[in-house]
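Some notes on the structure that comes next.
Shown here: the complex without one of its protein chains, the others still in place.
Labels run A, B and C following the written order; every chain starts at residue 1.
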Amino acid sequence: MDATYTWELLANGVVLGSSYALLAAGLAVIFGVLNVVNFAHGALYMLGAFAAYFFIPLTGYWIGILLTAATMAILGIVLQEGLLRRLPPDGAFSRSMLLTLGLAMIIQNGAIVLWGAGPRQLPEDSRPQGHLLLGDVIIPTGRAFIVVVAVATLGALYLLLNRTQVGRAMRGVSQNPTAALVVGISPERIGRLAMALGVGLAGIAGATLTPVFTVSPQMGITIVFKVFAIVVIGGLGSVPGAVIVAYLVGMLESFAGGYGSAMTQSISVFLFMIAIMLVRPQGLFSTEVRV
Amino acid sequence: MRTRTLAAAAALALTVVGCASSTDSPDTNSGPITIGLSAPLSGPAAALGENERNGVQLAIDQINQDGGLLGSRKLTLAAQDNACNPTDGVGSVTKLITQQQVSAVIGALCSGVTLAAMPLAKRYQVPLVVATSTSPDITTAAGKGGNDFTFRINPSDATLAVALSSYLHKAGDVRKVAILAEDSTYGRTGAAALQKALNDKGITVTGVDFVAQGTSDFSTQISKYRNNGTQSVALYISGADHLSFLRQAASARLQLPVTGRVELEGQNLEILKDEQFAGSSSVYPYSSLIKTPANAKFAKAYESAHKTPPTYESFEGYSAVMVLADAISRAKSSDPKAIQKALVKTDFTSLTGGTVKFDAYHQAHDKAFILQIKNGKTVIVSDVVT
Amino acid sequence: MTAALHVHEPEETNDVMSRKSSSPLHKWLGGRHLGPLLPTAAAIALVPAVVTNDYFIDVANLALTFMVLGTAFNLLYGYVGMLSFAQVAFVGIGGYASSWLVTHTDLWQPVAFLAGGGVAALVAAVVGAVTVRLSEGAFAIITLSFTLLCAVVAAEWTGVTGGRQGIFGLPAPSLSLGPVDLVADTPRSYYYLLAGFTVLALWAMQRLVRSSAGTVMIAIRDNEPLAKAQGYATNNYKLAVFSFCAFVTGLTGALHVFRLTTIDPSIFDFYLMQVMLIIVILGGAGTFWPVAYSAVLFAVLPEMLRMADEARLIVYGALLVLGLLFLPQGVGGFLRARAMNRQLRDMRGGRS
């Protein structure tokens, strides 16, 4: 196999990594700020994909993605205010995990009842057409857009977290909740914001895939476990760690599948995680404060 | 405290008893005859199961309209979901036999489930008509293989694979084939059978990939096929994944014909019409295009009820009921054991124009068809007796 | 943290008062804690006498299976505070190990079943050695990934597991000792086998919970650093309980798959895990008998509701969410708190 093939696998890895990065960053934000392992992340990603499935034919690609992000962010706030915040404080960690699991069961099976189990695809004319040629490497436009959206979104997330007071406050809550209280940060407000961000990111991840893949209620099941693994490898709660590992895993899977079989591709991430856990149980980019 | 424990224990006993009281005793000589269907109605293969159920229901409705069986006894359908996994499958078949007292079971679409259900048919002595599972192992175990209660009316993967590779060999323009199969019994046995059949004809297999059901990203495989000299991709994937793959192949400009078990209909056909898939072919035991009067009637009735042409699964479900109805009439009884004896002597003309007649391994040999896309339309290239 | 106050359940106190003397055998069996086990065993024994339809006997079989699985998971999550998503993996490992041994070797069936539990315990010991020292979240996610990995291995390791097709047509468990020839080939005969096992397993697990080790387990759940500071090797305790539960779960898995006559990678599906979670959360994590009884409820419920799978899972999900929000200690915890309040009132009343 030649260089073109390597480049093509590399490009696939970047596309794959971009989807993972959006999901993993959302999961890491929610975990870091709220100390909640969000089992419903896959279900919310699926909802995002369905939202885009309904929005994009009406509004076009870019506005459809924005609308999806906004809708999902609002849903995040509703979930935080309506459910997560109301958990009794004792043993909140494992309870929040189980609560989101219940939520995932409701959303996913509700989607099957509502929309049927079968796959749906956007009509041909609502999808980004054509493809890019980078040298000999062919990248369908829809897939290139995934990378564009991911890079833009993650860049904005970086600026938000590092250059704004509210972003600093979010990092503050995740690094030292007590200190955050002491300087006067309202945990409720930051909690809402974290859920809005996390769920919004999951929604964007789902939305970008809608024009490329088929949309079905089951689409969130397998991917959520993979994203958990990514976040664990990255160091629970570390957003940059999650993003870096997401791209690493995208590459890993692409090459494992390209030079091995589809099966090596699907287990590579879990083997990677087990290996990392043996060497560095706190994850690659652990923030020490947490975990 | 003691009283509370006792109360809880009593409640436990009562709930179970409460269930038990809802049983009704079966009557085998009058009243409706119940046909059981175990099919995936949830999970990744749900759409296929739905198609099969539609076919079964259509056949039952037609028979009931024509006055029923055994002197106007109506047929009723008891359908259970098996989610395409053996564990649920065994549960569904157990429920059909022990609780719903069916006269025969049609099942179970997914090969893995059928294989798991077969011992139950034997244990409870209720005939199991296999209509859509393609694993060769089913034939090996049935009839002379020891399981007298299992009958299969659809051809096994081995025969289909031989038919397809003969065609590819004869057509002559494809010498390197990659196999993409779903990670299920269907995918694995299908891929193994095709690999062997292709090798026998001197066609190179460039690789076999098994992807998890529900996989959405095929970009790695597509890149691989583009770069390792593959001339055609043989698919053994079903439902949502099938469509996903074709769409991604189209937008990534893979420009290779597909073959294997491809349903050249519906949304698939919309994509495959494109020139880049020119020369795509498929082997199927059924096509709605088959030109027999019986099939035309069936296809018309089905289309008016469901707004789409019948699929392979609908056809096989329909056939299974017809074969069973034929056996029940000849047995003059709805007793499962009597039906089994009658099934052995089946000689029934199928919608395809072929004959359903069980061999020593309880395998029927209906026709199968090689289909191809020509000028954006599916055409039947040839038919073979399996 | 309030759970620390719950260590001594009201039942215990009552029993101490009501039963002053007991025989050595009685003591060894669990003495004063034997209480609820006997009526439960009696109820289990009663079922085949009153249930005539084989199908409902099979539902009862499932109920017994859930009872053991739920209680074992309760031991881990409710008593030690380890949220293990690997339980379903141990069901599968126990099932696969025993299935393979029975179909590929001449091993005596009862030994093969025990070996199923043994293999599960062994795997648990290895997994646990790495994970018990990790944080709650990491433990949960890694055990989850382990389960997913098991599913992939089961599908891939065709030579041993039969791949996607799994191992099917498993023979009915049989026991021939001289003239006695027992075969569990009908739901009814299987029920006797399972009932015996269930009572035994419940007894063993209850005995563990009420032992001094059980008290350490609760201490670990409530305040692990403190338990550690008091000189308990908490990681060893956690590892031991994890392995013990894996043994029980693996053995249950073996019996489960032989009842079904088949095992395939779908055994690792999340469904069984969801059922275990619901049983424990709604029954009341950390309360023994309410969890065991809620297992029966969740085995019987689907049969009574007759819903499509999706609808049932929506109901389950909603129950889980509502339970966590409004009945966070589960039914068992609610009853216990109520009983304790009553007792406190009685004590105050008695004093005045």
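The rule we apply is simple: a residue touches a chain if its C-beta (ideal position, glycine included) is under 8 Å from a C-beta of that chain, and two chains touch if they have at least 3 such contacts.
Here, contacts and distances are computed from a predicted model.
A chain of this complex does not appear here, and its UniProt-recorded name among "Nitrogen regulatory protein P-II", "Sarcosine oxidase subunit beta", "ABC transporter ATP-binding protein" or "Hydrogenase maturation protein HypC" is "ABC transporter ATP-binding protein". When the missing chain is restored to the complex, the residue among A:R171, A:R192 or A:K226 that touches it is A:R171.
For the chain left out of this panel, the touching residue among C:V50, C:V126, C:L226 or C:L322 is C:L226. Within the entire complex, the positions of subunit A that touch the omitted partner chain are 165, 168-169, 171-172, 175-186, 287-289.
Everything below uses one rule, namely that only the chains that are shown with their structure count from here on.
Counted as hops between touching chains, the shortest connection from subunit A to subunit B is 1. The multi-chain contact residues of subunit C, meaning those touching 2 or more other chains, are 308-310. Counting partners per residue, subunit A has 112, 221, 263, 266 as the residues that reach two or more other chains. Note for the complex: subunit C touches subunit A at residues 1-2, 77, 81, 83, 130-131, 133-138, 140-142, 144-145, 148-149, 152, 156, 270, 274, 277, 281, 308-311, 313-314, 316-321, 324-325, 328. Residue ranges on subunit C touching subunit B, taken from their complex, read 10-11, 14-15, 35-36, 39-40, 42-43, 46-47, 50-56, 58-60, 63, 155, 158, 163-166, 168-169, 185, 187, 260-264, 266-267, 269, 289-290, 293, 296-297, 300, 303-304, 308-310, 335, 339. Residues of subunit A touching subunit C in their complex: 31, 37, 83, 86-88, 90-91, 93-95, 97-99, 101-106, 108-110, 112-113, 221, 225, 228-229, 231-232, 236, 263, 266-267, 270-271, 273-274, 277-278, 281, 291.
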